[in-house]
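Comments concern the structure below.
Missing here: one protein chain of the complex. Every other protein chain is in place.
And then chain A:
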Amino acid sequence: MGWIVITVFVYFLAVKINEKASSPFTLPVLTTTAFFVVLFSLTGTSHKEYVGSGAKWLSLFLNASIVALAIPLYNQRRLLKTHFFSILLGSCLGILLTVLIAVLAGKSIGLSNSIIASIIPQLTTMPIALALSGKIEGIPAITAAFVVIAGITGAIAGPIIMRILRVKSTIGRGVGMGCASHIIGVSQLLKNEKEAAAIGSVTMIATGITASFIIPYIIGYFL
């Protein structure tokens, strides 16, 4: 029970820090995880003990909160309807590209199938990525790290890439960030492109859904 209290406390502290100094590197999920990794190393606590002693209760909410993502999607249904084709095409291309690169690059540097399967969900939002990783025989904890790297990469490099490619429409900008860099990329848009950010969050959820429906069925052909 102690661990759950510490986790909630550290999380709220992390949220406060992120409010004060907002950046892709101060995201609560990143700072809280880093804090616990250090704490586990210092105290010699194993992750198993941590989860077993109460932290698992927090994960119980995870499935319900994935279902809850239907609400923001429903609230933005007009946006989804208007740009349905652009969003769907953008996320499908993004998903296929991610699968191809993960498989080709992964095989060429000699990664095992379970690591390649852990890379593939990187473009989806974290809760979906963890569920998907488990389904395709990846390792969810490793996927979590990749999801964060993909998010930060897009948040930092996304605006530069889109400038080079002259992606100026709110649709293009929202779909690109939402598809490749989920919530971390979308938060970057939130600062001065509210409309693109709304498209980004719809794309993020749509990519999560599409990825979950496509990837488990095509992965067998690659791995």
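As a working rule, a residue touches a chain if its C-beta (ideal position, glycine included) is under 8 Å from a C-beta of that chain, and two chains touch if they have at least 3 such contacts; residues count from 1.
Throughout what follows, contacts and distances are computed from a predicted model.
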Chain not present in the shown complex, as UniProt names it (candidates "Cell division protein FtsI", "AMP-binding protein", "Holin" or "AtzE family amidohydrolase"): "Holin"
Contact partner of the left-out chain, one of A:P24, A:G94 or A:G138: A:G94
Chain A, residues in touch with the chain not shown (by the definition above): 7-8, 11, 27-29, 32-33, 36-37, 40-41, 46-47, 50-51, 55-56, 58-75, 77, 83, 85-87, 89-91, 93-94, 97-98, 101-102, 105-106, 109, 111, 115, 119, 122-123, 126-128, 130-132, 134-136, 139-142, 144-146, 149-150, 153-154, 157-158, 161-162, 165-169, 171-173, 175-177, 179-181, 185, 208-209, 212-213, 216-217
